[in-house]
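Below is one structure, written out as structure tokens; comments come after it.
Removed from the display is one protein chain of the complex; every other protein chain stays in position.
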Amino acid sequence: MVTRLRAIGPAEAIGAVLVVLLLVAMVAPGVLAPYDPYEITPSDAFQGPSWTHWFGTDESGRDAFSRVIHGTRSSLLIGLLAMAVGLGLAVLLGTLAGLGNRALDFAVGRVLEVLFAVPGLLLALLFVAVLGGGVVPSGIAVGLATAPGYARLIRTQVISARTSGYAEAATVLGRSRWTSLRRHILPNMASRLFVLATLGVGQAVVWACSLSFLGLGVTPPNTEWGAMLAAGRGYIANAWWLTVFPGVFIVVTAATLTLLGRSFQNRARET
Amino acid sequence: MGRVLARVLGVVFVLWAVVTLTWFGAYAIPGEPAEAVLGGSGSKATAEQLAQIRAEYGFDRPLLTQYADMLGGLLHGDLGASYALKTPVTEIIGQTLAGTLVLAALSLAVAWAVAVLVALGSTRDSRLGTALGSLLEVTAVAVPHFWLGSVLILVFSVGLGWLPPISAPGAAGLVLPVLSLALPLAGFLGQVMRESFLAALDAPFTLSARARGETETRVRLVHALRHAALPAISLSGWAFGSLVSGAVVVETLFSRPGLGRTLLSGVLDGDIPVIVGVVLVIAVVYILVTFATEAADRIADPRLKAASRPSEAAAW
Partner (left out) sequence: MRRTLPSLSVALLSTVLLAACGGGGGGEDAASQTPKQGGTLVYATGDDEPTCLDPQSRGNVPQALLGSQYLESLFYQDEKGEILPWLATAWKVADDGLSWTVDLREDVRFSDGTPFDAAAVKVNIERVLDPATQSTTGRLALSKVAKVEATGEFTVRIDLRQPDGALLESLSQVWLPMESPTALKRSLEENCAAPVGTGPFKIESWTKQDNVTLVRNESYSTPPPGASHSGPAYLDKIVWRFVQDGTSRFAALQSGQVNVVDVLEPQNAVAAANVPTLKTLIQARPGEPVEIKLNIGRAPFDDAKVREAFFSSIDVAGALSSVYLGTVEQAKSPLSSATRYRADTVKHAYDPDAAAKLLDEAGWTAKDANGFRTKDGKTLTVTLPYANAIPLEPGFYEQVQATAKKVGFDVKLEPLETAKWWVKNYNWDYDAIPIYYTKNSADVLRITSTAAANAEDTPGGYHANNVRLKSAELDAILEKAGESSDDAERADLYRQAQQFLSDGHYVLPIYDQQTRLGYQSKVRGLRLLPSLSMPYFYDTWIDD
């Protein structure tokens, strides 16, 4: 906790490499995937992991590794969308509450309380039940569910920034609240938001998996890690690789994003 | 007096809003309620049956009339009857509430215990220990409940034959569901505690305690831990909500009767009274838990400072 300008540690380096690989898998999965993830070969079903098929093959003889790679896009899109929706809504509500008058703060506070009182997964379930499954509804659903948590946090931040010296000085100088929001408070929060975003993407990916398990995820032929995990779980006694590898992928991804987020958080705090 | 009144009004507002939001949300689920009444798997309703049910249940009335009716019923403590099961919602909740509360309470307790142990055990001066503890926490948070549960079943039920894989009477049936719910939460609470624990170890009051000659163990267990627990205690209300979300998954996986599973089947069947009733009960319990943690906070820390808790937002 001492060095201010710490060099990048090995953990961060590994994390960064993983993130780059994930981005490549998201944008151009064909570069990393050795096979067509949709190619059916019934005679190759349930092959264990080998040099030919690193993660083995599934019940339709599809290469599980290629499917995990191709599933990155949907999974991360859900995560990113959820984060964008959750954080976007939270910034809106949080700043309204933090900057507005007491009545507005009270109103937003009640809205947040309502959202908190409804379990997040229920909100997501209802949303998906109404709109149907898929990347966009799942992403929005998970985002909605995470918004109140972010919002409460941002409200606290805005209030502490508003009451801090520089914002008060700006107010004394006759600047409007909104100007000081734009000029001072938001920039001040940016690094904080970035940290939240990294943490949030990982968690959103994990929660999206639960929707898949409950049968409310993306529709085939699209693949997504949660859907693979849920489908592979049925074969856990016969073909362990179908659930272990996607599971490890989810855990490693979410953990990496969380670790990176925390390391940014520590930096932000130290500088 | 005014504050109490405001508080009560606030609670009433929140409950009203939760009910309204849920009712309209549930109504928006595709498929009409009359089908939910006649529905269920493999059931086949004829048009005349549907018409009969629509008239009987009043689904042919304007939406707002039905809404007002539902609210009126709630005011009299009547949650209505399940479309699918035809039994009063209060009865269904009565049968399932305890199971979920026990599951959530035990999970919270276990999560707390694990989090404290890991945080205490791995914040020694050894960097390796700290890194390992942190890694454990981060990994635990990143594991989906249903996957953890499946792996636990494979190892402890199928492999070792120690514990039942589906709900069973007594403590044995609770072990695996509780672990599946508690471990991810423990990772999360652990992260929060570790931060404040480390901060507390450097804080002036621990330094002075050391200077007074108290043992390191006493410093850690009494002073630092008490301080570290504060933010985690105030998270317990939130943690309860997160456990209820997790309970939907865990109760399904382990075939446990409970609110979570009731809620899931309610959503899947479009069973509006069940959805509204269960959400209302969860909201009430959530509010009670929040009051309790606020009170605990106030007792433990009169200053009640708004500590910023970045990780609170990162999960449900």
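Chains: A and B, in written order; residue numbering restarts at 1 for each.
Operating definition for what follows: a residue touches a chain if its C-beta (ideal position, glycine included) is under 8 Å from a C-beta of that chain, and two chains touch if they have at least 3 such contacts.
Nothing here was measured: the structure is a model prediction, and the numbers come from that model.
A.B. asks: Out of A:45, A:159, A:186 or A:252, which residue would touch the omitted chain in the full complex?
C.D. replies: A:45
A.B. asks: May I ask which residue of A:133, A:226 or A:261 touches the chain that does not appear here?
C.D. replies: A:133
A.B. asks: List the residues of subunit B that touch the chain left out of this view.
C.D. replies: These residues touch the chain not displayed: 30-31, 35-36, 38-50, 52, 84-87, 92, 95-96, 150, 153-154, 157-158, 161, 164-168, 252-258, 261-262, 265, 268-270.
A.B. asks: For review purposes, identify every residue of subunit A that touches the missing chain, sorted by number.
C.D. replies: That gives, for subunit A, the contact residues 38-40, 42-48, 50-53, 58-61, 133, 215, 219-221, 231, 233-239.
Here, only the chains that are shown with their structure count from here on.
A.B. asks: What whole-Å value do you get for the distance between subunit A and subunit B if each is reduced to the mean of its CA atoms?
C.D. replies: 20
A.B. asks: Which residues of subunit B touch subunit A in the complex?
C.D. replies: Residue positions touching the partner: 10, 13-15, 17-18, 21-22, 25-26, 28-30, 131, 135, 138-139, 141-147, 150-151, 154, 158, 191, 198, 202, 238, 241-242, 244-246, 248-249, 252-253, 263-264, 267-268, 270, 275, 279, 282-283, 286-287, 306, 308-316.
A.B. asks: Within their complex, state which residues of subunit A touch subunit B.
C.D. replies: Against subunit B, the touching part of subunit A is residues 1, 11, 90, 110-111, 113-114, 116-122, 125-127, 129-130, 145-146, 149-150, 152-153, 156-157, 160, 192, 195-196, 199-200, 202-203, 206-207, 209-210, 213-214, 226, 229-230, 233, 236-237, 243, 247, 250-255, 258-259, 261-262, 265.
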